[in-house]
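Let's look at chain A:
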Amino acid sequence: MTTIEAPRSPARPPRSKGVNWEKWGWLYMRASGVLLVVLIFGHLIVNLVLGEGIKAVDFGFVAGKWADPFWRVWDGLMLWLALIHGGNGMRTIVNDYAHNRTINRTLKILILAAVVVLILLGTYTVTFFDPCPSGAPAHLLPDFCSTISK
Partner candidate 1 sequence: MSEQIADGAVIDGVHYHQFDIVIVGAGGGGMRAAIEAGPHAKTAVISKLYPTRSHTGAAQGGMAAALSNVEEDNWEWHTYDTVKGGDYLVDQDAAEILAKEAIDAVIDLENMGLPFNRTPEGKIDQRRFGGHTRDHGKAAVRRACYAADRTGHMILQTLFQNCVKLGINFFNEFYVLDLLIGEVDGPDGTTQKRPSGVVAYELATGELHVFQSKAVIFATGGFGKIFKTTSNAHTLTGDGVGIIWRKRLPLEDMEFFQFHPTGLYGLGILLTEGARGEGAILRNASGERFMERYAPTIKDLAPRDIVARSMVQEVLEGRGAGPNKDYVYLDCTHLGAEVLETKLPDITEFARTYLGVDPVVEPVPVMPTAHYAMGGIPTTNNAEVLSDNTTIVPGLYAAGECACVSVHGSNRLGTNSLLDINVFGKRSGRNAVEYVKTAEFVPLPDNPAAGVRDMLEGLRTSTGTERIAAIRKELQEQMDRNAQVFRTDDTLAAVTETIHGLRERYRNVQVQDKGKRFNTDLLEAVELGFLLDLAEVVVFSARNRKESRGGHMRDDYPKRDDENYMKHTMAYLTGDPHSSNPADHIKLDWKPVVITRYQPMERKY
Partner candidate 2 sequence: MPVEAADTLESTRSRPGGTLYRGREGMWSWVLHRITGVAIFFFLLVHILDSVVLGISPQAYNAVIGTYKNPIMGLGETALVAAIAFHALNGIRIILIDFWSKGAKYQRIMFWIVIVVWVVLMLGFAPIHLMNVFSEGSAS
C-alpha cells in the first residue's frame, strides 16, 4: 500500500431502523459456532477417523448412515448452520474489503445466491434421499436394500 489513505467520508449514513442484522448476526455466529463444533467434529470423526476413514466413504456408507433419521437431522442441521454461518462471515469480509458499491453488492448477492441454492439442494437431498434407488447395482447400495426390495 503506497497510496495515502483516503479521508473518512464526512457524514455517517443514517442508521437504518428495523431489525438489527449486525447484532443478530454477531449472536448467530457464536450460537451456530458452538453447535457446529459438535456437529462438524462428530461428522469428521465418523467419516474420516473411525473405521477405514475416507476410504470407507461411498454411496453405500452415506446411504447406510442416512437410513437413520438421526444422521439426516444431524447433517441437515450442519448444512443450514454452516452455510448461514459461512455466508454471514463472508458478508462481513466483503463489507470490510470491497469498498466499491457495485462490487460490494455483487459479491454479496453472489454469496447469498450460493448459500440459498446450496441450502435448497442440500435440504432436498437429505430429506428425499432414497438409499435404495431402483435400478442401481446392488453392490453399491447398503446391505439393507436387499431386505427391503424383497
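How these were chosen: all candidates are chains of the complex that A comes from, given by their letters.
Going forward, a residue touches a chain if its C-beta (ideal position, glycine included) is under 8 Å from a C-beta of that chain, and two chains touch if they have at least 3 such contacts; residues count from 1.
The structure displayed is predicted, hence computed values, not measured ones.
This complex places one of the candidates 1 or 2 in contact with chain A: number 2. Chain A makes touch with candidate 2 in their complex at residues 1-3, 30, 33-34, 36-37, 40-41, 44, 48-49, 52-60, 62-63, 79, 82-83, 86-87, 89-90, 93, 114, 118, 121-122, 124-125, 128-130, 133, 136-137, 140-141.
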